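Here the complex is missing a single protein chain, while all its other protein chains stay put.
Presenting chain A:
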Amino acid sequence: LKVSTGCHSYQEFVTKLPSGLVIASLENYSPASRIGVFVKAGCRYESLENQGVTHLLRLAANLTTKGASAFRICRGVEAVGGSLGVTSSRENMMYSVDCLRDHIDTVMEYLINVTTAPEFRPWEVSDLTPRVRVDKALAAQNPQVGVIEALHEAAYKNALSNSLFCPDYMVGHVNADHMHNFIENNFTSARMALVGLGVDHRVLKQVGEQFLNIRSGVGATGSKAQYRGGEVREHNGSSLVHSAVVSEGAAVGTDEAMAFSVLQHILGAGPHIKRGSNSTSKLTQGIAKATADPFDASAFNANYSDSGLFGIYTISQSAAAGDVINAAIGQVKAAAGGVSEADLTCAKTQLKAEYLMSLESSEGLLDAMGSQALAGGTYHTPEAVLQKIDSVSATSVANAAKKFVLGKKSMASSGNLIKTPFVDEI
């Protein structure tokens, strides 16, 4: 496990092959390497006939492929102490392997097998049904997941309204054909990126040219997400009301998206220290004036390739839900009227810190590199991103807040909704 101890240059290399495949790598001289295959094949690309196929694909990462059986994959990965996993969001799917630098060829073989040559044997696919149920039950343990899925369903007419989890009526009915067709249509070279940390760029390029050039073209183009602005309410017995109110935000990579991110941090994007009263969060300060009961609130910001969502997410006691939500919206309206320089600087610093800290772990760095490779085919250095953050002005932040206030709102709530207002009552 020899790593050179001389002066290291941390240089990213990005190559775009003629087929459209993007290969990016960064030699970080770490003893553990990490490789990811990113595909623009998130659940937004599911059609109405194969809802839930990405959930099954996520669970099928360890099934038999043409080059290796399920047992071999599992044992091979464990034998070198690595891990093979797949993470999927609405836009992208990321298949990643990590292990010690010396064994990276072994796990790379499994990664290529899983992404390019899965067999989806019918009995193995049908064995996934109990795992789908367990997955859904695990997700249902957190009301947050349910509310966010409902929010997307309410906010969009198509594409982005698809859920990350298989709908109930499709559990047990997604079969190998659906999965093969989805792979054929979406796992094409033009929509894939091969990213590596701690690997040689030439090796990665060779692997990309040899193995990942199998399906050319763009495949089936997904439909453009259409924002509609609706409401989903789930009334149940929980004493805590989870509620999200959003309106259409900005697409990824635009200046507006950066303004929304800064606005998110002005309003409050999570505790930055372990205990305390969240004094920098405008939402928390505003809501604390409206209720004495425990609550939590955060600005919600999601950016997708052609659309986005921005708003607030609140957790409150059921009796105080209305006050909390209205107080939170009031704070956003106040921000629309103008933000002070102090707040702006504070928010920018928090955003910069959050971004840089996310790059400190290899998972975060791989994620960032892969998302950028898929989105634009390039890699923006952290310095470039920090400059972009700095260039956000107070007016753009205020305009972003205005866009939320004036835009058509979508809402999703769950809990005891006695005192929770409807979206048109806010």
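The rule is short, and it goes like this: a contact is a pair of C-beta atoms (placed from the backbone, for glycine too) under 8 Å apart; a residue touches a chain by one contact, two chains touch by 3 or more; residues count from 1.
Quick note on the criterion: contacts and distances are computed from a predicted model.
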Can you pick, from "UTP4 protein", "Beta-hexosaminidase subunit alpha", "Transmembrane channel-like protein" or "Cytochrome b-c1 complex subunit Rieske, mitochondrial", the UniProt protein name of the chain not displayed? "Cytochrome b-c1 complex subunit Rieske, mitochondrial"
Quick one: say which of A:Asn92, A:Ser247 or A:Ser318 touches the chain that got left out. A:Asn92
Looking at the full complex, which residue from A:Ser25, A:Gln264 or A:Thr280 touches the chain that isn't shown here? A:Gln264
Just one of A:Val53, A:Val195, A:Ile389 or A:Met411 touches the chain that is missing; which is it? A:Ile389
In the full complex, chain A touches the hidden chain through residues 55, 58-59, 61-62, 73-74, 77-78, 82-92, 94, 130-131, 133-142, 144-145, 148, 152, 164-165, 240, 252-253, 257-258, 261, 264, 269-271, 275, 278, 294-303, 308-309, 313-315, 351, 354-355, 357-358, 364, 367-368, 371-372, 375, 380, 385, 388-389
